[in-house]
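All protein chains of the complex are present and in place, except for one that has been dropped.
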Amino acid sequence: MTPAVEFANVSRHFGPVKAVDGVDLTIVEGSFFAMLGPSGSGKTTCLRLISGFEKPTTGAIRIFGEDVSATPPHLRNVNTVFQDYALFPHMNVRDNVAYGLMVKGMGRARRHARAEEMLALVKLEGYGDRKPAQLSGGQRQRVALARALVNEPRVLLLDEPLGALDLKLREAMQDELKALQHKLGLTFVFVTHDQHEALSMADHLAVFNEGRIAQIGTPQDIYDRPATRFVADFVGSSNVLPPELTRALGGPAQWASLRPEATRLAQTGPVSGTVIALRYLGAGTRVVIRAGETEIAALVPAGQPVPPEGTTTAIAFDRNALHLMGTD
Amino acid sequence: MTPAVEFANVSRHFGPVKAVDGVDLTIVEGSFFAMLGPSGSGKTTCLRLISGFEKPTTGAIRIFGEDVSATPPHLRNVNTVFQDYALFPHMNVRDNVAYGLMVKGMGRARRHARAEEMLALVKLEGYGDRKPAQLSGGQRQRVALARALVNEPRVLLLDEPLGALDLKLREAMQDELKALQHKLGLTFVFVTHDQHEALSMADHLAVFNEGRIAQIGTPQDIYDRPATRFVADFVGSSNVLPPELTRALGGPAQWASLRPEATRLAQTGPVSGTVIALRYLGAGTRVVIRAGETEIAALVPAGQPVPPEGTTTAIAFDRNALHLMGTD
Amino acid sequence: MLSDRPSLLLKITAIGGLLFLHLPILFIFLYAFTTEERTYQFPPPGLTLKWFAVAWNRADIWPPLYLSLKVAAIATVLAMILGTLAAAAMSRARFFGRDQLSLLIILPIALPGVITGMSLRSAFGIMDIPFSTWTIVLGHATFCIVIVYNNAVARMRRLSGGIMEASADLGANAFQTFRHVLLPNLGSALLAGGMLAFALSFDEVIVTTFTAGQQSTLPIWMLNELVRPRQRPVTNVVAIVVFAATFLPILIAYYLTRGGSETAGMGK
Amino acid sequence: QVTAIGAPEGQVNIVAWPGYIERGETMKEFDWVTKFEESSGCKVNVKTANTSDEMVALMNEGGFDLVTASGDASLRLVAGDRVQPINIDLIPSWSTVDDRLKNAPWHTVKGVHYGVPYMWGPNVLMYNTNVFPEPPTSWNVVFEEMTLPDGKSNKGRVQAYDGPIHVADAAQYLMFHRPELGITSPYELNEDQYKAALDLLRQQRNLVSRYWHDAFIQMDDFKNEGVVASGSWPFQVNLLKSEGQPVASVIPQEGATGWADTTMMHVNAANPNCAYLWMEHTLSSNLQSDLAVWFGANPSVPAACTDGRGMATAETCTANGMDDFEKIRFWTTPVSNCSQGDGACVPYYRWVSDYIGVIGGR
Partner (left out) sequence: MTVTAILPAKGLADRLTGTFWRRPGLLLLLLIAPPLLWLGVVYLGSLAALLLQSFYSIDEFSGVVKEEFTLKTYAELFRAQNLDIIIRTVVMAAAVTLACAILAFPIAYYAARYAKGPWKAAFYLGVMLPLWSSYLVKVYAWKLILAKEGVLTWAASGTGTGFLIDGILTIPGLEGSSLSTSPFGTFLVFVYIWLPYMILPMQAALERVPTSMLEASADLGATRGQTFRTVILPLALPGVIAGSIFTFSLTLGDYIIPQIVGNSSRFIGLAVYQLQGTAGNIPLAAAFAVVPIVIMLIYLTLAKRAGAFDAL
């Protein structure tokens, strides 16, 4: 099977800024692929390389096996849901959704019918006559989605589509998007800087750092087995242990990661420290312990006793939860 | 001890809009008080009533026991960190921070020295000469904080100060703010619509709904014992059970809430349903089960088997985790 | 906001300033009705409506009026095309010479009109171009470009840049994007800019005296009338009619661009 | 030079002083254009100019056929090759022209005629009759600070002409009052004489609140600005009188400068035939007669005063100074090579810039 999108050593430099730098990437058709990374790490640029709004400085991009280096955006069978939705403010919702069909020359009646279908798909029947300004954030997001889907793209790009929504709405939309992707069987390429979002939605994800891919894999891979300190630090709320501490805890003298959920408190143990912060999370309490230079977070499940701040405690952990990493 | 801020039956109406409606509130000195609620529920208006940018339509506000109905904003010993920071773009960071001292007539040398102290407090030594435009979001937030703190207010108001920051930075700033409040012993009144933020930072919190306070209490109170369905729904990712289901699970025929972490999967049980969604959260997997009309989420800790989508499963729970609510 | 009430001093100075702006206009109105026809005496000796009829019947008003309308119309259209193109180019990514270009566009209004006029006249002289409607248009279009440009650039700045990309992303080619997305969104700003440019051109006298040769636009006709009074109230009648005629376009321009800051009026 | 008059081109473009070419728009009775247009088929387009300098500039710019140039402009036009010689054989009425004007030096160079005399007249002193029950006898009312008959100072209540040629008025005043300067002609001043004239003008600057350069604005100022005395043209005097304003004019004891205007033809005149027809028309005695009355000037055709074809009578002509020809010192362009010797006199371009300086208070 040809992959939906392939990057072969793709770079995009803006003057001295290496926005994307030597990226190799394969996105399997039908998958939900997330790009995760801190601000400025090159995620948006990658997406724009796929849609054609940026051209690679070097390297080749193939979409379903075809090289697209000479194809302008409007001839790529790829559609985008923009971060700010970029709805046309002068058109009503129906015309927004039907836009792709209109520019292809489809008649008014047919394209309006299709637009209504799409609006039904995103649960916005009856909103066709409104202007975008009359919609809430979540509704706009769904219009943007419908507008992109009406073209029947084989790859749908989504650039932080949920960034502007509040938490409650964001969670609801995450579920909807995931369900839709499932239903339509499309390839989704999803950009976010929200770790939880990436982990919970993607089949595969790439973690970006300074224009390069730090790690690529399934969410479980990345959460449980971060390849580098950067990934461990960025993705989970993992504890990153320096070599001394790893050794003290019984491992080799290497950097390692340890998830807070796998970290427990104990009366005694090889490593102990002072409780410096407590955070009630509802589902439990996060206890931050300072051991020497290192801060280690442990999760005390709801209902178990929480040591007060300032006290000294030791930590224990599931041995197999300790994950050794490269030095990068 | 006189409370820092007291609202006695305070309302603020804008024409027909009851932005704040009969609110009674007491904020203890030295506490970290959060106001949580959906958009438009009156949180900002409450804050502006304290700072003096709005006047109550009815009711009285006391700050440290003194009625402030005739005190203009610039004479209230209360300072605000604005949502958009509202830094003065034409002044450098040092002058921004020293502004409050300047308008009080303090000499240049002294106020600059004080400003540098404040910048040190928020870990921005050496940034005094930059213009706000040359700072990152997190840095700006800290400048806004330093600028408010330099006046040594007895109450610091913060209106969604972290809303514009990305998740990683937000979490870091949450810790910093909390530490600072601890260190200075000030009263913080913090507005947010982010449940996690409110729960993890506040000593006490008020949940607003349509201009009224739906519940007020400690985070634990509110998370574990939501007073109304609205609170349960808004605050936790609690499962809200209708009376039939509560009865089926062995309780009285009343609305109840049940936290996902307290919900387990079982082979058999009084209530069962189909698995309709799985969400990997790193620390575990969230399983959503549909039982009749109701969707119930359960948390399967990492390492335990997760039922695939579409299968049927029953649910079990810690009996004392079931919390009965009012009908509101 | 509690203190969000203007102080009395501010109110008085603001309203006083506005009245100051309208004081002479009051007299223009008053003297359109005076019975005295050569020099204005104050207070006017008597009031009459006859000047409106006289103005209507004065054959020498119509050719300058027609010329002014024609010049303003052509200059506006040219300025709209050139101004929009310049705005479109400037709203794109930075390019070499961008700052210089923005300076160049602003120059015709930042430099006094007498300079623009003189320069054009020198150039016409050197190149042996005879005066015609087009020499007037040339001058007017030059300083109208910036008006349209300012309106268009302000709107483009406000337009979320995404919608042009969204259009391409959905399969529209550059022309379709222009037609279906850019134009409708820019339309009202262009219209507002166009109306302001028209009004500016219609009232221009400084540059025109240099580029008109022996032709007479309405303001030049007025200048001659005012200097050599012959039924002087007629000029006031004409001024009132123009005043009334511009009222509506200005109001429309205001509503079209409301919320933006792009209606700022521009220089002569 | 044109040798024969062909078919009229349909129009003629003329630069003229205000009030010189009337088509009945200001006052119905004064119209010497409409009939000409009808009979000749030449439409008359007039561009008025307020100063001689402006006329020269307009002619340099081109696009005109004719100009009514005063003596201080005519020779400049000839020297600059802006005007062409006139074939007087093509102008039948040439013979009726006043003999004193036929070969006047301001339009005849080396025996070649460069134009047809049009009008001439003095620059009079206009005054307010309420303020001056008796006509002032001297130009000192506009040159020296003094108390006027109404008991108030003349400061701020007099005007002067806003053109460099006004230096000649000052020189003429000095010629009378300071004979020791030895001024023989107000247009031929050596450095010392020139300096004395400028000093007088600087003194005058303190009295004058605004210089006049537009006939109609001067009329405004007499009505609205409280101006009571000024050098002026009979034209303004007549118009103001006709409106019932309390003004009159006089030629004071020092005499007056004056103008003698010539209709001259542009070298590149596009409408030579109409131009010749117009020049012939300007000499018709009824035009000359009406214009003399209208402008308060003297016709260049003496018959116009007496043949009764126009409004002028012998009395009008006498009142306008027809017999004072010798007393009037006509505008001519000051040049450096003058009767005091080559390079002895201050040339016109210095008059121009120095007069700007005087008005600017320097």
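To keep things simple, chains are lettered A, B, C and D as they appear, and every chain counts its residues starting from 1.
The working rule: a residue touches a chain if its C-beta (ideal position, glycine included) is under 8 Å from a C-beta of that chain, and two chains touch if they have at least 3 such contacts.
Computed from a prediction, not measured in an experiment: that's the story for all the values here.
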item	value
Omitted chain's touching partners, listed by label	A, B, C, D
Of C:Ala55, C:Ile136 or C:Val242, the residue in touch with the unshown chain	C:Val242
Residue in contact with the excluded chain [from D:Ala248, D:Ala270 or D:Val352]	D:Val352
From C:Ala55, C:Ile105 or C:Ile136, residue that would touch the chain that is not displayed	C:Ile105
Touching residue (missing chain; options A:Val17, A:Leu75, A:Ala120 or A:Ala253)	A:Leu75
Sole residue of D:Tyr211, D:Trp259, D:Trp278 or D:Phe295 that reaches the chain not shown, by the stated touch rule	D:Tyr211
For chain A, the residues touching the chain missing from this view	52, 63-66, 68, 70-78, 152, 154
Contact footprint on chain D, counting only the chain that is left out	49-51, 53-54, 56-57, 60-61, 76-77, 79-82, 155-157, 162, 208-211, 217, 220, 223-226, 333, 335, 347-349, 352-354, 356-357, 359-362
Residues of chain C (touch criterion as defined above) contacting the omitted chain	1, 3-7, 10-11, 13-14, 17-18, 20-25, 27-28, 31, 40-43, 81-83, 85-86, 88-89, 92-93, 95, 99, 101-116, 118-123, 125-126, 138, 141-142, 145, 150, 168, 171, 173-176, 199-200, 203, 205-206, 209, 219, 222-223, 226, 235-236, 238-239, 242-243, 246-247, 250-251, 254-255, 261, 263-268
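The criterion applied here is as follows: only the chains that are shown with their structure count from here on.
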item	value
Between the pairs C-D and A-C, the one where more C-beta pairs touch	A-C
Separation of chain A from chain D, taking each centre as the mean of its C-alpha atoms, in whole Å	90
For chain A, residues that touch 2 or more chains besides their own	none
Chain C residues touching chain A - in the complex, by the definition given at the top	160, 162-163, 165-173, 176, 180-181, 184-185
Contact set on chain A toward chain C in their complex	51-53, 72-75, 78-80, 82-90, 99-100, 102-104, 147-148, 151
In the complex, chain D residues that touch chain C	13, 18, 25-26, 45, 47-48, 61, 63, 214, 216-217, 219-220, 223-224, 243
